[in-house]
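A short worksheet on the structure shown next.
Every protein chain but one is kept in place in this view of the complex.
Lettered A, B and C in written order, each chain numbered from 1.
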Amino acid sequence: MTETTAVTDLLALHETMAVIRRTEKAAHDLFMSGLVKGTTHLAAGHEAVAVGARAALRDGDYAFATYRGHHHAIAWGATPEECLAELMQRSTGLNKGKGGSMHLTKAATGMLGSYAIVGAHLPMAAGAAWSARLRGTDQVAVAFFGDGATNIGAFHEALNLAAVWRLPVLFVCENNFYMEYTPIGSVTAAEQPAAGRAPSYGLPAEVVDGNDVVAVRNAVARAAERARAGDGPTVLEARTYRHYGHSRTDPATYRPEGELERWLERDPLTVSSIRLRSAGTRDVEIQAAEDRAAAVVDAAVATARAGPPADLREAFTDVWADGGAAWRTTS
Amino acid sequence: MTETTAVTDLLALHETMAVIRRTEKAAHDLFMSGLVKGTTHLAAGHEAVAVGARAALRDGDYAFATYRGHHHAIAWGATPEECLAELMQRSTGLNKGKGGSMHLTKAATGMLGSYAIVGAHLPMAAGAAWSARLRGTDQVAVAFFGDGATNIGAFHEALNLAAVWRLPVLFVCENNFYMEYTPIGSVTAAEQPAAGRAPSYGLPAEVVDGNDVVAVRNAVARAAERARAGDGPTVLEARTYRHYGHSRTDPATYRPEGELERWLERDPLTVSSIRLRSAGTRDVEIQAAEDRAAAVVDAAVATARAGPPADLREAFTDVWADGGAAWRTTS
Amino acid sequence: MADHVVTYRESVAEGIAREMRRDPSVVCLGEDIGAAGGVFKTTVGLFEEFGPERVWDTPISEQAIVGAAMGAAMTGMRPVAEIMFSDFLACCWDYLANEIPKVRYMTGGQVTVPLVIRTANGGGLGFGAQHSQAVENWVFTVPGLKIAAPSTPSDVVGLLASAIRSDDPVVFFEHKGLLAGKGAPAPDGHVVPFGEAAVRREGGDVTLVALASTVPLALAAADRLAAEGVAAEVLDLRTLIPLDVAAVLRSLERTSRLVVVEENPYQGGWGGTIVSVVADEGFELLDAPVKRVAGANVPLPFADALEDQVIPTVDKVADAVRSLATY
Partner (left out) sequence: MADHVVTYRESVAEGIAREMRRDPSVVCLGEDIGAAGGVFKTTVGLFEEFGPERVWDTPISEQAIVGAAMGAAMTGMRPVAEIMFSDFLACCWDYLANEIPKVRYMTGGQVTVPLVIRTANGGGLGFGAQHSQAVENWVFTVPGLKIAAPSTPSDVVGLLASAIRSDDPVVFFEHKGLLAGKGAPAPDGHVVPFGEAAVRREGGDVTLVALASTVPLALAAADRLAAEGVAAEVLDLRTLIPLDVAAVLRSLERTSRLVVVEENPYQGGWGGTIVSVVADEGFELLDAPVKRVAGANVPLPFADALEDQVIPTVDKVADAVRSLATY
C-alpha cells in the first residue's frame, strides 16, 4: 500500500463518507419523528476514521466497534438500508431488529459487531487476531474505541496480551475529547489517552488527524503492514469530533462555545473535498458523488421504512447455534 | 524523615523481619504437619518491603495487602500469635478463624486487609486515600501487590483514578519475578511491570532494592512525603524474591538452577546484618535480636496451638454490621 | 400536598440530597454525575448544592468506582457510587461478589462497609441486550449485600434514607421504566425500613408478589382481574435482602394462591427462592400450583414488540392468575 491515493479512490472514499453522513442524518430525523426508538449514538464527524481504516485493509480483515458504530458498519459493507431497517425495528434489519443502533454487525464482511459496554471488544479483537495467526491467515483485526474507553480495565488487559503475543491487531482510538458529557482530560492521567499509554505495552503509536481520510488510511496501512509482518499491534489515536451530542437528544451544552464550529471547519467531508479539488477534481464531480450518496440513502429510508416489522417469533430464536432457545427438557 | 537510619532503629527493623521470618517458618512447619490447612503463601524473602514501608509511615496510615500478606500484617502490628492462631483455625485468631492465611487483617492499626483476588485491593487503597483527603487527615494509604497484578484491569483503573484525583496513595509492587509458576517477563509487555507503567498515568516511579529494608524505607518515605504534600501517588517497584514456592507445597521446580541461591545471598536479613555490622553493631547484639524473635514466635506457636478452636456460632455472625446474618423475616 | 406530585427521577436526587445535608460523610461518585446531573438526570442539583468535594465525576472505570467507594467506606465515609446501567455491574462484579460483601465476615467483623451502589435497572425502553437487563437476581446470589428496588417516588426517598444510613453495603436499583413516573412526594424525614413489604392492594383470591417495575404491572393486572371477579392482593417487596418472606406467607394464609412477578429471567430469578421458601414453609397453605411470571430465558431484543414477548406484561400476569382459577 503506497501512501499516495489515486483521485478515483479518494472520490470513492468521499462518497462513502457522504453515505454515512446522510444515513446518520436520516437516523437522527427518524429518531426525532419517533420512528427510531431506544437510543442512537451518531458518529457524524468521525466518518474518516472508519472509511480510512477500511480503505487501508483487505477483505476478510476483522472490525470490532462500539455502540457508536454506524460508520464502521457501513464502511465494512453494511448498506444504509440494512442499517436503517434495523433502527426502525424491521425484520429486514441487519440484526433482524434484535440488535438496534448499538449492535450493528455485518459478520459476512468481517464486521464482527458493535458492543455497548465500553472497552469490552478490545480483548475480542485481540482474540480474532490470535485466531488469524493460529489459522495461518494473514488477516488483521481492528478495534475502534473512544477516548473514554482507555480508562477501563479491559483496555489494559487487551493491549498487554496483544503485545506479549505480538498479535496482528490494530487499536484505533477515536479521540473525540469527551466521554458522554465529561471532557476526557478531566478524568484521564495521560494527555493522549490512547497513544500516551502505548509505551506501557512496548507498542508503537501514532496520533493521526482523524478528520483526514487519507491520513487515517495511510496510518492504518502502516500499522497493518507491521501486523502482517509479525511485528505485533499498533496503537493509533485519531483526533476527531462528534457533531451531534453523545446520544439521542443530548444538546451537548457542556461544550465550550465555538468548539463545534471550529471542528466543523475541519469536517471530514470538507477536508476531503479540499483534497479532491487540489488534486484536480471538479466541484461537479464531488457534487455528483454526494448526490449519489443522497439518492442511495433516500431510497434506503423509503425501503427500510416500508419493510415488515420484526417477526415476533424471532424473540425466541438465535440463543443457541441450533437456532432455538430451549433451556430445559420437557416431558 | 531523614534518609539516615539510627542503628537502634535498624536493629528493631531487623528484629521485626526476624519475627516475620520465624513466624513463616512456623507456618510452613505447621502446614507440613497438618495443623495449618487450606493454603498459605509465604513471604519469606519479602520481609524488607513490608517492614521498610511501615517504618517510613505513621500510625494510622493504611495498608492493603494480598493473600501473601503475613509480613504486612506483622509489620502493621499483628502479633505472631494472632496470625498463627488464625492459621490454626483458633477462635483466638486475628480473624476468629474466619479469614485464614490469605485474609490476615488488623484494622485497629490500619492494616485493612489481605485480599485474595489479584489486584482487587488497589482501588480500595485509592479509596482509603480519597477518604483521608475528604476527612482532612494527612493519612496515606499503601497498596502492596505482586508483579503479576500489574496486568489486571483493576491495576490500570486504580492508578488512573488515583493520579487524576492526586490521591495520597502509594503503589508498592513486590516484584519477585514470578506470578504463580510463570516468569513475569513472559506475560508482561513492560520490562518493569510496575515502574514501567507509571508514565502511563503521569506518576513518578522508583525501582528499589526490595531486600534492603533501609532502601525501601527511604523510598517509601519520599513517596509518603509527596503524598502528604498533595502531590499525589507514587509507584514503587521493590525487586525481591520469594524463598519458598508460590503456595502450600509448591517445590518451585520452574526456577532456573542457582536462582534461589543467588537471591539467598541477598536475603533481607543478611543484607540488614551486614549493614548493622558496618554501622558498628556487634554480632552478639544481632544474635540477641534474632533470639528474641525466635522466643516470641516459639511462645506464639505454643499459645496459638493451645487456643480454643473456632467457635461454631461464628459461622453465622459478622455478615451484617448488627453482628448477625439474617437475610429474611420470619413469622 | 394532595395534588402535588413528583417524579421518581427527581426523588432520587432528593433522597440523596436529604442525606447529604444531614451527614457530611455522604459523598457521591460516578460517571457524568456532576455538572451533567447524570445520564438519567437522577443527580441533578447535587453538584450545584454540594460542590466538587462531595460530588465526584469519575473516568469510565467501574472497578475503580466501586473499589474506591469500598476503601472510603471502610475508613469513615459513606459513599454513594453510581453505576450508570445495572448491566455494567458486570464490569465490577468482583467487588460486588467477592470484596464488598465478604470483607466484614472474613475479617471477623473488624470492618464495616457502609456504602450504596445506585444503578439504573431494567428494560422496556428498547435499549437492547446490553442496556436493558433486570439484574437484581445477580446481586441476590451474593450473601452480604442488601438490595432495594423502589416502585414509587416516596419509596425512592425513604429507601435511600435507609440505604445511606445503613452500615451494611446496599445495592439500590432505580428502574429506568419508572423514572418518569409520578407520585406523592416523600414527607420530611421519610424513612422506609428495609425488609418490610408493602401491601399495595388487598385481595383474598391470589397473592401477587412484585418488585419495582412489576408493581404497576401487577396492579394493572389486579384491576383487570377485579372486573372478572378475582380479588388479587399485590405485595411490593421493596427490598430483596432482607426479604420479607413473612409477609408473603401471611398473605398466602388468606389467598392460598401465589404468582410471583419478576422482570429478571426465569432461570435463576429471585422468584425461585421465594417459591422455594413457600413450597417448604407454606406448603400446606397452597391450594394451587405456584406461578412465576418472569423474563424469558433469552437476551433482551431491541425491537419493542420483541421485547414485549420476553418481559412480563399485564397480559401475562392476568393469564397466569386465570390459569389458577380452575383450582
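Rule of thumb we're sticking to: contacts are C-beta pairs under 8 Å (C-beta built on N, C-alpha and C of every residue); 3 or more make two chains touch, one makes a residue touch a chain.
Keep in mind it's a predicted model, so treat the numbers as computed, not measured.
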Item to complete: Would you indicate which residue among A:Leu10, A:Ala50, A:Ala65 or A:Leu94 is in contact with the undisplayed chain?
Response: A:Leu94
Practice prompt. Could you tell me which of C:Gly76, C:Gly204 or C:Gly268 touches the chain that is not displayed?
Written response: C:Gly268
Worksheet item: In the full complex, which of A:Met88, A:Leu161, A:Ala238 or A:Ile286 touches the chain missing from this view?
Response: A:Leu161
Discussion item. Can you say which of C:Asn137, C:Ser154, C:Thr239 or C:Thr255 touches the chain missing from this structure?
Written reply: C:Asn137
Worksheet, complete the sentence: From C:Ile241, C:Val261 or C:Val314, the answer for touching the chain not displayed is C:Ile241
Item to complete: Write the list of subunit B residues that the hidden chain touches.
Response: 37-39, 86, 89, 95, 97-100, 102-103, 115-119, 148-149, 151-153, 179-182, 186-188, 254, 309-310, 312, 314-316, 319, 325, 327
Worksheet item: So which bits of subunit C touch the chain we can't see?
Response: 87-88, 90-91, 93-94, 96-98, 101-102, 105-106, 128-130, 135, 137-138, 140-144, 241, 243, 260, 264-276, 278-281, 283-284, 286, 288-292, 296-299, 301-302
Item to complete: Could you please point out the subunit A residues that touch the chain left off the display?
Response: 62, 64, 93-99, 103, 105-108, 112-113, 115, 117, 120-132, 134-135, 141, 153-154, 157-158, 160-161, 164-165, 314, 317-323, 325-331
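The rule we apply is simple: only the chains that are shown with their structure count from here on.
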Discussion item. Can you tell me which chain pair comes out on top for contact count?
Written reply: B-C
Discussion item. Taking the mean of the C-alpha atoms as each chain's centre, how many Å separate subunit B from subunit C?
Written reply: 39
Worksheet item: How big is the gap, in whole Å, between where the Cα atoms of subunit A centre and where those of subunit C centre?
Response: 35
Fill in: Set of subunit A residues in contact with two or more other chains
151-153, 186-188
Practice prompt. Can you tell me which residues of subunit C touch two or more of the remaining chains?
Written response: 58-59, 61-63
